[in-house]
Each structure stands twice: as C-alpha cells, then as structure tokens.
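Handing you a structure now.
Note that this is a trimmed complex: some chains were dropped, and none of the rest were shifted.
Chain naming follows the written order as A and B, and within any one chain the residues start at number 1.
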Amino acid sequence: MSLKKFALLSICCLIFSLPYAMSQHKAKYKAVYQLNSDDDKTIRNTLRNIKNALEDPRLKGKVKIELVAHGGGVTAYKKDHPYETLLKELQDKGVILVECENTLRERNIAKEELFPFIQYTPSGNGELIIKQKEGWAYVHP
Amino acid sequence: MSLKKFALLSICCLIFSLPYAMSQHKAKYKAVYQLNSDDDKTIRNTLRNIKNALEDPRLKGKVKIELVAHGGGVTAYKKDHPYETLLKELQDKGVILVECENTLRERNIAKEELFPFIQYTPSGNGELIIKQKEGWAYVHP
C-alpha cells in the first residue's frame, strides 16, 4: 500500500469513528434502571423517572441509560400491553431496553410476544452486576 | 502585596479551611438514600435505617448521608405530616435532606408547604445518578 493510500484510509477511519467517539465522550454519566414489577403504577413511574433523569439540566446530553426488566417487569415490554409509545419515546432518546432471558424461560414467554425493538440479556441480575462493575449507577424505582 | 501580608493571608486561609478539610476527611463513607413512597411504614423505616447506618460502629463519625425524596416520598417533608422531629434529629447528625423539584411541579406542591430546612435538586433521579458517579453508595430502603 502506498503512503498516499494509507493516509487516505487513516483519514476515512478517523472521520467515520468521530461521531461514535463524540457520542461516547458525551455520556459522562451512565445509569442502569431495574424494573421487576408488573404493577402499572410502578411501570409508569419507572419510565417517567428515566425521562426526568434524561432531562435533568445537569445530565442532559451527558447520560446513557439502560432499563433492565426481569420478573414481573417483562409486562412493560409485551405487545399486548399499553407501553409502546412511552418505550419508543425513551428509545428515541438513546435508552437501551433490555429483557432478561431467564424470565422468558421461567414464564414461558416467546420473544415474539415482546416489542421487536427490545434487546436481551442472559440474566437481568447478572446485567445489573456487570453494569455496576463497569461504573454505571444503579437505580431501583 | 507585601510578603508579610501574603504570609498572613495564607495562614488565615489555612485556619478557616481546616475544619472543613477535617470534616471532609472524616467522611470516608458517603451514601445517598432514596425515598419514593408515601407509605408511613416505609418512611419511618427509611429514617430509622439512616439512623442505624450513622450509629454503625464501623461508620460512626465517618459517614455522610443524603436523603433524596421524589414521587410519593415528598410526603415525609410536608409540614402537615408528623416527621419533623425525626427529620431534625437526622439533620442534627449531618444528614442532608433533599427534595426533587420535578415532583413539586408534577404534584403542584409549593416549597412553602415543606419544612424550611429542606434543600432542593432539579430531579431526584438525576441526583441519585450524579452522587453515585461521585462515589456515594446508594440505598433503596
């Protein structure tokens, strides 16, 4: 590879990785939220709490949030429940929505029953532990 | 400024900042407590839990605690509720009592309805995330 080609490639790499690097730089704060209840009030409170954290003037544009549902919390992600709009609103703001696969197995729920934009983790509890080890704050609403 | 004046000023600064530095030094441990329930039993348990933590022989004189109320937790700080004595007792021991301003807005509550010794934070959830980032432990009673 000529020096010119190499230089060009380097510049391309730099340009394409820039937005990612910048978005990472922005997320000074990270928080993992736990949802383990099927109670409508608790689900709505949790989603509103996340919204409030995103809009806190001290955090705005500087916080990355992941919501981990396990146990009864799976209710929030089910197609036959009324939380799609609220969830999408959060996802549009960068919130990662994660469901515990142990819960699906224990409750005999197929992934097809959940909204297609949900992500999965082997165990919700494992996820809470790993994220904290990586420096994420933990909030149990 | 003469060297003499400068030396004098330096000494003054040192003397006045000493108690602060010492109090900071003492607080090896820091913990932020969350209160988001208006249930009397939960409120009393939370306040007693904080007291127990302050009196733990391993923490005594070495722990700084902040109580963050949001959602239903605002009840604990309202003048027309019976928690003033318990709160003042904790405040006398250095506990910071903080209320979420989002909650006040959402529930149409004026600051005048709360005890005058309460402090405020833009969002309770933001406060929980920021404090953990700064190394505070988090307890949800």
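By definition in this document, contacts are C-beta pairs under 8 Å (C-beta built on N, C-alpha and C of every residue); 3 or more make two chains touch, one makes a residue touch a chain.
If you're wondering where the values come from, they're calculated on a predicted model, not measured in any experiment.
To what total copy number does the complex in this file extend, with 2 chains depicted?
Copies in the complete complex: 3.
One rule holds for everything that comes next: only the chains that are shown with their structure count from here on.
Nearest whole angstrom, what separates the Cα centre of chain A from the Cα centre of chain B?
About 29 Å separates the centre of chain A from that of chain B.
Which positions of chain A touch chain B when the two form their complex?
28-29, 31, 45, 49-50, 52-53, 55-59, 63, 137-141
What does chain B use to touch chain A in their complex?
These residues of chain B touch chain A: 34, 36, 70-71, 100, 102, 122-130, 132-133, 138, 140.
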